[in-house]
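Mind looking over this structure? Questions follow.
Selected chains only, in their assembly positions.
The chains carry the letters A, B and C, assigned in the order they are written, with residues numbered from 1 in each.
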């Protein structure tokens, strides 16, 4: 899996590790990167050798500092408004297409069928929030500096933070405060409000913790794990009645898996179950 | 109220106490039990002598260890797949019916018109989570060991945990972590993330706290209390605009109760109001 | 802006401070007040001189003790049931109209296009909860005494608390407990469950903190700030897919603002940006 902007390796059986790999620029993104980002996650989503994914940023300084504003101001979204046309409505159509494609690329983390553990450290700004709100499990090192930074460049965050953060964290006052003010907050605050579920001393320790978690998930039935991700995401967006109905239909196929028998037998025999690829 | 698998008594006026009563098997459930469970809560829902309900597990060791997997593997849901037919789609129809009926039984706690205070202790696994997410108020003793256990038997939890937990707790990363990993978590962790709203030292103290809370709720206007439960559950599943509209219609009848006058007079006179049965 | 029941001044450029001004009656509300309340917020919503709003209660004792029950029992909602007609359905129509108008007035805080920082102190009961759940950012002083008080006057809260609280705070067990029991809770508890995002020692310090926050928000692009408020409120009530779509359309116009260029230039030059009125 040789990618240009991402390191993707397999540190453990069934576990992929994706690193945003532009450390010299604080792992900031430009268009080609988020297009490749989608390819990475779409590929992993259907790769039968992978059951859990860790996402982190290469280097010491940042998970990602977000959009490479310099690149963006030369081409792409923030430049749309000076395109070939002067017509506001035509520019708007171009911007909308651009934003949707961008959203689509980042949402690939959420749509990925395998659980994604996001390990943050250092600067985790703007797009770094958009990306991490898409992940399933968020952990970070003690030095992480988060910010919903978009207000400071004159726009409302539009790649997913404002959409998903209110449903990721149960403190709407805090969500609004950090989103409206663009202020930086640290790892402890992120932990206390429930944005991350664990804080480790250093990036290395956070990665180690993520590896252990991924290893654990990779030993479970992939039918059970991937179904759980799907049903939790469905529940977030639907009424209880709708999700119960969807769950019933989902499990009407899933529960016919041989994994149930294998899991139960292993439970009784205290052995490690082995599950067929998915 | 003589039930086979549940102890139901009335420790205080207007207060029912329901105990899951199969302590020798860690209060684990099989089909006949969840059918009776529904009967218990449907009956209490309309019983004019009851205004608040406590739900707990008999014995020292468990609120409930969940599905009695042994029983289930001999008959019922996990066995569906080896029914009379070999046709996958026909099995799926049978499973769907079974899951829906099972969901329906457990949801009776949520649909019960009276507030339900769930007191947990010891093992509270799998179905124990499904049941407690349906309750209105959750408290536990310090020794409680929780787990969304289903992944470990090869399936995604389908009786309500995955549907309700993301809306009961405002920490989506944590919800996913415990649901995907099936790991055990304790009372303090449950309290910190907001799954339970109180932890007491022992089961006895937790029951005592629940009794005091139930006693308090039972002194309030049942029109007000039961309307509050209904409107909060509606709000969880609807937009603010929809819930405001529903609330207006709801109160257009409810507010015509004489309880308002009685409650206000009692407030002025510092007496205990008495409210007509409901 | 001379109002009868509210003090509205401009302590800082682009910052409005609204005070509920009936301290002799613990800032309790009657019908004329909530009608004027809506006028205040509707006016500020479109006032190009205002970019952030602080809402607090005059006097030392209360943000607001809620509905002036005495006034309400003489006229208005709680009296509806003794109107000219004896017909239950006709009374119900009158009550529904009344509740909807009342809801509408309080919702003006949420609909206001500018961020509203609610500073609470002392008694913050009943309607005080309805109002503060509409605000964007909630902070309070250490002496605040909160209660969802309506159950104690025999009714389910119908002006918004039951609708918005479950989405403001990610602890459904706690939300139900305080709503069903009407019990008082303090500043620390409000902070811990995430109802307020900050507690200050005194009302003065809380106001000072709010002023600093408002000043900060007022220096940001109003296009970005107001878009952020709108998109966060939209997200709370819609699926992720719907909100991403809405966001794309929203920003297709908003991103064409010159504020983006100004903000980025100021960022590079380390100067304070100035943004055109809105």
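Going forward, contacts are C-beta pairs under 8 Å (C-beta built on N, C-alpha and C of every residue); 3 or more make two chains touch, one makes a residue touch a chain.
Computed from a predicted structure; not experimentally measured.
A.B. asks: Hey, this file places 3 copies; any idea how many the whole complex holds?
C.D. replies: Every protein chain is the same sequence, and the full complex holds 6 of them.
Here, only the chains that are shown with their structure count from here on.
A.B. asks: If more than half of the interface residue numbers appear on both sides, call it same; otherwise different. Which is it for chain A and chain B?
C.D. replies: Under half shared, hence different.
A.B. asks: Taking each chain's centre as the mean position of its Cα atoms, how many Å separate chain A from chain B?
C.D. replies: Taking the average C-alpha coordinate of chain A and of chain B, the gap between them is 32 Å.
A.B. asks: Could you list which residues of chain C touch at least two other chains?
C.D. replies: Within chain C, the residues that touch at least two other chains are 167, 169-171, 194, 236.
A.B. asks: Tell me, which parts of chain A touch chain B in their complex?
C.D. replies: Touch residues, chain A against chain B: 115, 135-139, 167-171, 194-197, 213, 216-217, 220-221, 223-225, 227-232, 235-236, 239-241, 243-245, 247-257, 259-264, 267, 273.
A.B. asks: Inside the complex, what are the residues of chain A that reach chain C?
C.D. replies: 69, 73, 77-78, 80-81, 88, 91-93, 95-96, 99-100, 103, 107, 110, 150-158, 160, 162-167, 169-177, 179-183, 193-194, 236-238
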